[in-house]
Structure formats: structure tokens, C-alpha cells
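Take this structure first; my questions come after.
With one protein chain withheld, the remaining protein chains of the complex are depicted in position.
For clarity, chains are labelled A and B in written order, and residue numbers in each chain start from 1.
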Amino acid sequence: MERVPILKIGDILLVSIQVDMSDQTALQLQEDLAERIVSTGSHGVIIDITALDIVDSFVGRMLSTIASISKVLDAETVVVGMRPAVAITLVELGLSLNGIRTALNVERGMELIAAARPDESPDDDEFHDETDEPETTDSA
Amino acid sequence: MTTGIDLSQPQAQAIRSDEDVVRVRQLVRTVAVAAKLSLVDQTKVVTAASELARNTLVYGGGGSVEVTTMDNGRRRGVRIVFADSGPGIADLDLALTDGYTTGGGLGLGLSGARRLVDEFDIDTGAGRGTRITVTKWAR
């Protein structure tokens, strides 16, 4: 079975799906990604689907699940590069990908992640990764 | 990977595994390109085929698919027939409702696939398998 590679770029994990995934490959990616988010402590995940010529309900559900899992693990997920034909088909299919943030390309996706965490730089987040409020950290 | 196949003949593909669903997608795309479907229509019919192939595998316990290039004199198109000898669908109206699922999916496979094609015909009943015929015409 093929495995989709996950790249770490700075504070962000980049997944560029280049193959026509079987359902097993999709589920594997979901698992791999959850592990990598924890092991790298990344706060952002970009899933680049520029190369995908279709997204069916299974892949759609995988994207939603990844977004939910990463949210629980304190990481922001952005799906980037969806082709127009794919978007039109998804609308017709009735899949709205609720809860998923999207951007036109990787660059915009990175901006989106940076904007979502304006107060954190990659260097200091390990000092208060339990909570966003410094006061609580101080009193603890 | 798909060069050298004679597209004037119906193309058959077994659906026994996950990888076969991928093969069905690739086969349908090849035929759709040959039938000169627009990019959006190609995407729609391949997506519909992906949903239905997965249904054949998950609910029908596997089966087969046949893809044919159509030509009604004025327009070309793609016809895909999915057949399985699984348990069949007892309540078709319910199965075609958005969001209804017995398999833990999103419940968009059957109802969504129907919206993506021009013609949708389903022949099923409890205990006698399922045969779904879909057609997408070039605009």
C-alpha cells in the first residue's frame, strides 16, 4: 500500500497528496498525521490537494476528520489547492466540508495559519503550550 | 497505464478490493476523456463512479463494473453498470435520502451519485443483489 509523505516545514506539517488514494491509504494518512502532530508539536497542518482530480465522500470525510483531530491536538488544518471542477462536484454531491478551513494555495494557507495564531512564534510556544493565558501559567 | 485498450468495446473491471475502486476511477476517467466530456463532467462522473464502486464493495460484498462509450448520434457519453449479488436494498426511497447510511458513511454515496449523472437507474430488492446503471452525456 502506498503511503502519503508528511513533510515538516518549520512549525507546519505539509501533506501534498500526489496519488489517487485508496481508502486504506486515506485512513493510513489520517493515523500518520495524528502521530506526527503530537511527535513534532506542530500547530499547523496544510493539506495540498492540487493534484487530486476528484474528492469523493470518503476523502471528504477524511479531510473533515483530520481537521477535527488536529483541532483536538491544538493544530490548525487548512486544505489548499482544490480544483474548480472538484469544488463544483462536491457542491453537487452535497458535501460541504464543514469545519474545514480552505485556501487557494500553499502560500495563502500558511498566511491563514499564521493569522490564526498571531501571539505565538514557533520558538516560545513550548513554554505555555497548555494554555493560551500566561497568567494561569504564572500562578500554576 | 491505460493505453492500448479498445474503448469501442465495453470495459469490465471486478470490484473485490480497495485498489479495485481506484482502478474503476481510472477506467471511467479514460473512457470519459475519450467521450470528450468537459473537465467538470469528467470529474462528476468519476466521483459518482467512485461512490458507487465503494457501495458495491462495502454493501454488495464486491461485484463488477462495466464501462461503455455511448453515442446517440448527437452526443457522446459514458455508461457505467455496477452489479453485485449482495443483500440488495430493501427500502430504496430511504437509501436514496441524503444522510441515510447503514454503513457508517456520510450517506451521500447513492443520493449524491444520482445528482452527478444524467441518467440513473437502479434495479434492486431485498435478497436479489443490486444493479445500478448511470449515464453521463457530453454537453
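Simple rule for what comes next: a contact is a pair of C-beta atoms (placed from the backbone, for glycine too) under 8 Å apart; a residue touches a chain by one contact, two chains touch by 3 or more.
Going forward, contacts and distances are computed from a predicted model.
Per its UniProt entry, the chain excluded from the display bears the name "RsbT co-antagonist protein RsbR", taken from "RsbT co-antagonist protein RsbR", "Amino acid/amide ABC transporter ATP-binding protein 1, HAAT family", "Amidohydrolase-related domain-containing protein" or "Sulfurtransferase". Note on the undisplayed chain: of the listed residues A:9, A:51, A:91 or A:116, the one touching it is A:91.
Seen across the whole complex, the unshown chain contacts chain A at 78-80, 82-85, 87-88, 90-92, 96-97, 101-105, 108-109.
Throughout what follows, only the chains that are shown with their structure count from here on.
Rounded to whole angstrom, the centroid-to-centroid distance between chain A and chain B, based on C-alpha atoms, equals 30 Å. Within the complex formed with chain B, the chain A residues making contact are 20-24, 53-58, 60-61, 83-86, 88-89, 92-95. Interface residues of chain B facing chain A in the complex, by the touch rule stated above, are 18-19, 21-22, 25-26, 29, 39-40, 42-44, 46-47, 50-51, 54, 98, 105-106, 108-109, 111-113, 115-116.
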